[in-house]
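All protein chains but one are shown in place.
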Amino acid sequence: MQVESKVIKGLVGNHAVAYAVKQAKPQVLAVYPITPQTTMLEKLSEYVESGELKAKMIRVESEHSALAAVYGAALAGSRVFTATASQGLLYMTEMIYWAGGQRVPIVAAVATRAIASPWSILDDHHDFVSKRDAIWIQLMAENVQEAYDLTIQAFKISEDKRVLLPVMMGFDGFILTHTLEKVELLPDNVVDAFIPPRDFNLIDFSDPLGIGQVASPEDYIYYRYEAQRSMERSREVITEVERDYEDITGRKYGLIDCYMCDDAEYIIVSMGAWSGDARVAVQKEREKGIRAGLLKVRTFRPFPKDEVKQIVGKSRGVVVFDRSVSYGSGGVLANEVKSASYGLDVPIHSVIAGLGGKDVRPLHMEKVLDDLALNQLEDERWLL
Amino acid sequence: MMLMRGNAACPGCPIPREIDALLEVTGQKTVLVVPASCTSVIMGDTNGMPSSVPVVHSAFAAAPAIASGIKAALNSKKEDATVVVWAGDGGTGDIGLASLSGAAERNEDIMYLCYDNEAYMNTGVQRSGLTPYGAWTTTTPEGKRERKKPIPQIVAEHGVPYVATASIAYIFDYQAKVKKAKEIQGFRYIHLLSPCPPGWRFDSSLTIRIAKLAVETGIWPLYEIEKGKFRLTSLSKTLIDKSKRKPVLEYLKLQGRFSKMTSEEVKKLQNEVDEFWEEIQKID
Partner (left out) sequence: MVNVQEGIPIARPKIGSSGFTGSWRITKPVIHYDACTKCRLCYFYCVENSIDLQQDLYPKIDYDFCKGCGVCADVCPTKAIEMVREVK
């Protein structure tokens, strides 16, 4: 049933996510300031101080403690939220793995940002992708609306009994966090009905548990196997949650998003905000008679292997745009796409661009697609 | 028996009894938060733990923050319970100091117990900031040259409602302090000297004797600071008069870790202890 009473507001990304968090009604928050996430923390603090959000905001002294605090609260049954970026995400890395390994429902927003040294406060995806092996579901938004929507979905996915995994919602620093867009907001009661009350708690005095105990090699690998299985199960749950969301909002989501892929010969693969630019580039190519299409990865973990392989398999050439590099190997997303496409006879090129906030425009993408169609694209190209 | 027998602690290790004595006072409605340390191992594995209350293991530097989160969640459920960080000296005074300080500054409603065995024991006796002057460790093979970091004082400077020192040899004094701390709201800190037979190099039968000598020689004064007011407790009340204190050497000579100390160094340590007591005399 679609919601009738739509509220449309102009919001910057950080405030849209803060609004979604307020509607999800977490009981405990702990956030440490870092650009470009800080204005989200400030907005959340306002909500808490004004009583609009009845939650405890733990004003921690570091990101390590921010995630530690929400981890503790999550174990004891609270719905929780934290947010960070860049150095902050790296600083909480130890706890990121800890929370993933224990499989505790937590939602964290990451306002993606380049990593020092040298200093940069501008966008790229190195922070986000560096957490790909930490047993977290990782979603990435394309625009402010999606950041709002995915945040609400994240709570439901994370707490689903078939999943029980922390969820990271990535959205591009400044490009989305600080850009004002029109956002369609759900009424509070609709969000209430969409996210069922949390039913996860490991601290019970009548049944005391040891949480995070030493595991023997046999037990350790078993728990990791279970984690992998739960990641696999989450594909179905994510799809289901997004279908339910579509029923309410009419907005279609999924592990991937395809734009003009059906008859596409040349595919551009991307993740995050510049997927919007990629759409423009695809249109331009079409106007020129080049059958281009966009494959947007929305779920980085679990990686939509089958979906990607299927789209890649129907094409003649693929170029993956990466805002992050595994140095000494290649573009991070490109490597994922190549691995998913194993066995296919389709050339997969990698373009590294936008690092440290370097501007990338539809025109740049168009040029790359032209070269791809002309068979003039190198295996790896850096847009310097 | 709140901390059950048949755990992984070394023979003579006081930790199981220290936790047991704590839980005897705080009761079933206690959560223990345990950062990386010997206690992580003592707590068993995924097949069973000796604790009869919930135990939340923590990354080395994260325990006070995890405890803060647990307390916030329990509060939101209106569940009344004592959340206790049980941490070693390394987790407390070195890697976890920022987290400890943050929780103390926020006056989180948690109890913090540092069991101080004066080195990183779990990893095989490396020096910590709380290893005392002169002590051998595997990373100070000739004895530590620096003094012990004064953590109880550092915590007290945060203005928290309760700070105390304790010793397993004075078990009723220790339990009285836990009891007092349990009743107080806000951040409560108890620092427990915890002799370690393999790390301090003494025979496992001497644990209590050594803990007692630490107090009798004045090297480990028992006190509490309640709402800023300092007070000596138990035997330490009688030790202001220097003649009542045993020579520090009696404490040192039972432990292999001090065997390389020269008589000069022992004298230096004795002087420091005496000066400390003179300071105490001024405030007490």
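For reference, chains read A and B in written order, and residue numbers begin at 1 within each chain.
By definition in this document, a residue touches a chain if its C-beta (ideal position, glycine included) is under 8 Å from a C-beta of that chain, and two chains touch if they have at least 3 such contacts.
For clarity, every value in this text was computed on a predicted model and none was experimentally measured.
Asker: Of the chains you can see, which ones touch the chain that is left out?
Answerer: By the stated touch criterion, the chain not on view contacts A, B.
Asker: Which listed residue, A:D204, A:D262 or A:D306, touches the chain dropped from view?
Answerer: Only one of A:D204, A:D262 or A:D306 touches the chain omitted from view, namely A:D204.
Asker: Which of these touches the unseen chain: A:E46, A:E181 or A:D219?
Answerer: For the chain that is not drawn, the touching residue is A:D219.
Asker: Considering the complete complex, identify which of A:N14, A:S230 or A:S275 is in touch with the unshown chain.
Answerer: A:S230
Asker: Using the touch rule from the top, list residues of chain B that touch the missing partner.
Answerer: 1, 3-9, 11-17, 20, 43-52, 168, 171, 197, 203-209
Asker: Quickly run down the residues of chain A that touch the omitted chain.
Answerer: So the residues of chain A touching the missing chain come out as 101-103, 161, 164, 201-202, 204, 207-213, 215, 219, 222-223, 226-227, 229-230.
What we mean here is this: only the chains that are shown with their structure count from here on.
Asker: Which of the residues in chain A come into contact with chain B in the complex?
Answerer: Residue positions touching the partner: 27-28, 30, 55-56, 58-62, 64-66, 68-78, 80, 94-95, 98, 202-205, 208-216, 219, 223.
Asker: Spell out the part of chain B that touches chain A in their complex, as residue ranges.
Answerer: 28-29, 31, 33, 40-41, 43-47, 49, 51-59, 61-77, 81, 98-99, 101-102, 105-106
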